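Apart from one protein chain that is not included, each protein chain of the complex appears where it belongs.
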Amino acid sequence: MEVYLDIVASGVLTGLVYGLMALGLSVIFGVVRVVNFAHGELTVAAMYMAWVMAGSLGADPLLTLPVIAAALFAVGYLLQRHLVERFIGRPEHEQFMLLLAVSIIILNGLLLVYGPDARHVQVEYAYDSFELGPMLLDTVRVYAAGAAVALALGLYLFFRFTDLGTAIRACADNLLGAQVVGLDVRRLYALTFGIGCAVVGASGTLMVLMRDATPQLAVQLTLLAFIVVIIGGLGSMAGALVGGVLIGVSEALAGFLLTPSLKSLFSYGLLILVLLLRPEGLMGKRT
Amino acid sequence: MKARALLGVLFALLLIAPAAIGAYPLAVLILILHYAYLGIAWNVMMGFAGILSLGHALYVGLGAYVAAALYASFGLPALLGAVPAAVVATLAGLGIGALGFRFRVNGVYFALLTIAFAEFTRILFDHMGWTGGSSGFFLPVEHGHTNLIALRGPPILFYYVALGMTAAAFVASHALMRTRLGYAWLAIREDADSAAASGVDVFRARMAAVAVSSALTSLGGVFYAFYYNNMYPEQIFSMARSIEIILAPIIGGLGTLFGPVLGSFVLTLLGEGTTSLLEHFGLAAPGAKQVIYGLALLVIVMVRPAGLWPWLARRLGVGRDG
Amino acid sequence: MADVLLAARGLSKSFRGLKAVNDVSFVVNKGEVLALIGPNGAGKTTCFNLLAGAMPPDHGAVILEGRDITGFRADQACRAGIGRTFQVVKPFAGLSVLDNVAVGALNAAKHVGEAKERARAVLDLLDLGHKVDEPASSLTLPDRKRLEVARALATGPKLLLLDEVMAGLRPTECDRLVEILAGLNRRDGLTILLIEHVMRAVMKLAQRIVVLHHGEKIAEGAPEAVVRDPAVLDCYLGEAEL
Partner (left out) sequence: MTDRLRPSRRTLIQGAAAAGLAAALPLRARAQAPALKIGVILPRSGYLAPAGQSCQRGVDIAPQVLSDLGHRVEVVSVDFESNVDLARTQAEKLIADGAQVLVGAFDSGGTSAIAQVCEQKAVPLVINVAAAPQITEQGFKYVFRNFPTSVMLVRNGLALMKEMFKATNVTPKSGIFIHANDTFGQANRQAIDRLFPTLDMPFKLTDAIAYDPRAQDLSVEVAKCKASGADFVIVTTRAGDAIRLIREMVKQRYEPKGIVSPGSPGMYDQEFYDGLGGYSDYTITNLPWPNFNAPITKRLGDAFAKRFPQNRFGVDAFNVGFTFEAMLVAADASKRAGSRDPRAIAEALRSTDIADHVMTGGTISFDAKGQNNNIGSATVQNLKKTPTVVLPREAATAKPVFPMPGWRGRQA
């Protein structure tokens, strides 16, 4: 029985980390309605930033997180302003091609500069675990999961209670209306893309504590983030976490009870079911 | 008329090309034609009927595995094995289509559904002992004899097979576009509600598009299996292959007949050309080629989002469908 | 009593508890032009959608020439003989004007060649004959409206449903379209059911009028009688006061 407790606990933690990875994708799609196919690449770029800063400054990623989030905000803002903006409202395959090109450039740029080897950030607590009753909880994952919940909550509060957040939500809910009342939609979109990328930056920084950075990681991160947000509901902050936890726990149980190499089969199976039965996702708004 | 003349010249050039070029350009041409063919097949679904699939590697893989397994186990020649291969792939396509269309999964969501099914199948094949699982499936190499029916022989055989397939798919999609079904597809692509109000059975027409596209794509998979003689689920069902398939038609011009062919030429030559150039200047660091490739894609998408062919066709003064 | 072409019997449709159409019944006789009018939100377009199979009714039945076509899909309704236009025009933007109409014409034609012939004829009739090769996306709004009518007409309908095809047209354009439609009705005996706000078109075309308000039928009859009906005036005035 204890084993199951351990498995489920680790599934929940892992799931929250998955949710963290997917939050940025969700923010951007929820408002700008563009699926960021370069999501994983941006995450990995943030991981490399954290690695570089840890190497040159000896800084703990938890400390450099705001800096990297800010840098990614700028990247996202510029990306939206100069590239994505003219593809708003265009066919999906064109948006896909655009972001695919961006992702190819980022991924191989990282390969070109840093080489293919996994890059690792060493922190003191990397191997620590908390003991909670009979359970062993991995310290780093607990931090990351906590950060995921905090970020999601922060985003929720931002969108709910600030003027800027309300304006952005207005764009998401009723674009025409937002334009009519004179909101600068282009700027708001750029800000949203920036915020989404800042979240990506934060999650990448936390990710580097758990996974070594390699360029090739990006593709898997993109796919995983998709699964999580589709299941949870594109555009919903809580949905990303719920989707993550669902995937995390189901993978953990499938991996333990069946064979681990089959566990992503369950993620895809879950994805298919949600797409068919509730395409707006578990926590998404029906359109 | 002009378009036909141009096509005729191109086809004639491709027919005599092997006599004039070496083995390496021939291999590159085979690759170009293979992806042009797959692009045409994908274009039936997306370009004509407006259904975005990002999981076409699924049909390549199914076609490859079915034909290869039948050949390896029962000696069934490739051309005969192509029939069950196409049947299996078509059934898979129809299954996904039926689910997706019945449950009204549209646009990006449908695309994600196709990815999910392709990945799902990849993992299944990774665990399927009969076809070697993730350690791959290998066909025996045979020496000396050329056999078109069994698709055994030297590269030049595969070249003409690829050329034949591409030309046939081109002509077939040209012909399809002039049928009732072709009109139905275009109408659905432009506006499904209007199409339905015009008497088009949207569900059936979409299913037909998926059937044609998946069947054609699976034949590309059969070609792949016998050309490479080995396949791994991780490679043949991979998302990367699905993406590769859709690049050529999008870059060439979605929904045009000649777009996939042009796109395949441009992209493959871009890749090979960049490699050669970088080598020439001693800059061939890993990743450099792909960065340039990505930049080129970016520029094309920014400048010609509708693809290169509509623009080129205007320049050449031929109809955009060419 | 004239032959009944279409009968709507007790049609109802709700959206999230809101009754858009509530127990509406009326008939369209063969060869007549019937107008469906009412203030915004009266349920006219929903009514069309129920007749043309865009959505199934919650209750009620649609009978075409004695045949129950309730719950038919849009394409089935079309093949059964109901041609419709959309209030917000939906041309096939990427196709040529001719191909737009040919898609509709294929419904009644044996092959593509015949459909194109037919499409040409219909386009000539609607004064679009000189624009057959232009892409539909390049048309002006009045031309798009006519294209929409042409596409619906080309399906060879027994009953043509026109949803505000006059809106946005200049008076001369409007009169011309009225003339064409009246001609079709008179010459070919085409039955037309139209939703229209432009009263001058309604008065010229319609032989009978049905008035909807809040999803319910509040009046029916000859145009001159209906426009003097106090209940009708009331509902329009009520709207004006808002």
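Going by the order they are written in, the chains are A, B and C; count residues from 1 in each one.
The rule is simple: contacts are C-beta pairs under 8 Å (C-beta built on N, C-alpha and C of every residue); 3 or more make two chains touch, one makes a residue touch a chain.
Just so you know, these numbers come straight off a predicted model, no measurement behind them.
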Interface partners of the hidden chain - shown chains only, full complex considered
A, B
Per the definition of touch given earlier, which of A:66, A:116, A:134 or A:177 contacts the omitted chain?
A:116
Considering the whole complex rather than only what is displayed, give the residues of chain B touching the chain that is not shown.
22-28, 31, 123, 126-127, 133-136, 138-143, 154-155, 227-230, 232, 234-235, 240, 272, 275, 284, 286-287, 289-290
In terms of residues, what is the contact footprint of the unshown chain on chain A?
3, 6-7, 10-11, 14, 17-18, 108, 111, 115-120, 122, 126-129, 136, 138, 211-212, 214-216, 220-221, 224, 248, 251-252, 255-256, 259-261, 263-264
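Going forward, only the chains that are shown with their structure count from here on.
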Specify the contact topology among the chains shown, as one of line, ring, star, complete or other.
line
Centre-most chain by CA centroid is B
Most distant chain from chain C, judged by the mean position of its C-alpha atoms
A
Based only on mean CA positions, could you tell me how far chain B sits from chain C in angstrom?
43
Touching two or more other chains - residue numbers and ranges from chain A
none
Give the residues of chain B that touch two or more other chains, as numbers and ranges in rising order.
none
Going by the contact rule set out above, which residues of chain B touch chain C in the complex?
178-180, 183-184, 186-187, 189-191, 193-202, 255
Which residues, counting only chain A, touch chain B once they are in their complex?
35, 83, 86-87, 90, 92-94, 96-98, 100-105, 107-112, 115-116, 215, 219, 223, 226-227, 230, 261-262, 264-265, 268-269, 271-272, 275-277, 279
Across the complex, what residues on chain C touch chain B?
52-54, 73-76, 78-79, 83-84, 86, 90-95, 99, 102-104, 106-107, 111-112, 115, 151-152, 155
